[in-house]
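With one protein chain held back, the other chains of the complex are shown just where they sit.
Up next is chain A:
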């Protein structure tokens, strides 16, 4: 904790619901007057492209893939997202896989064939994509880019507070410091994470979110086994989309896989089998 000169420059807040969660955009200091509005539009554009909860380019793609066909991707956001997911899946050695096979428990990205040049996706068998483990981080990336384009040098972006992205340093200087809560007790903190021009993603098998009615357990792509071990994962990366995919992968990873994922960055797994104070922290 420290005190500094108060910030007197332009600041603003944009709050809205998107991607099934509460989004907050806080900007400080210089930048175009409409910067927040542009950032909001960037998030809503991602939501419109990737949602599977109302008609969208993603649902149109799923319609084709569900029948094992070939789809042409006309939406550049969707195509960009697919290519980033393909990279993320490779990076996580298949642990992050947003493709569900119709009628089967295991995942199905391996059934997809993406031709970036032709902008097509083909599927060997019926699959459906769910961008939930990717979209929020990706949307924050696009919003942060919009803010930077608008001359903003200091901002905090939050999607449901499980996905955070910051532009620049804290308005009072230095890193933005965030406390990761223990999902079993709001009074406890698992870790503090400092960010500068970075993004943070938190995934957990515990907590109000995981217990929400209708919420499906996180599933291990290789065998379709639901992950029920009490675990919270935190990932930090320059890109929110990558952090998002990594935190999901960390929830699923076994010990060896976790070590690999944690080799090149700030990634944390909290095993919460017992009391919060006994939780094993791997960083």
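Worth a mention:
The rule is simple: a residue touches a chain if its C-beta (ideal position, glycine included) is under 8 Å from a C-beta of that chain, and two chains touch if they have at least 3 such contacts; residues count from 1.
Note that in this section contacts and distances are computed from a predicted model.
Per its UniProt entry, the chain excluded from the display bears the name "Hydrogenase", taken from "Fe-S cluster assembly ATPase SufC", "Hydrogenase", "Lysine-arginine-ornithine-binding periplasmic protein" or "Branched-chain amino acid ABC transporter permease". Per the touch definition above, the residue from A:114, A:172 or A:260 contacting the chain not shown is A:172. Listed residues A:11, A:110 or A:257: the one in touch with the omitted chain is A:11. Among A:28, A:96 or A:109, only A:28 touches the chain that is left out of the view.
Remark: the omitted chain is touched by one listed residue; of A:42, A:164, A:236 or A:258 this is A:164.
Not every partner is drawn; the one left out touches chain A at residues 1-7, 11, 13, 17, 19-22, 24, 26, 28, 51-56, 59-60, 62-63, 66, 156, 158, 160-162, 164, 170-174, 176-181, 183, 189, 192, 202-204, 207-210, 212-215, 232.
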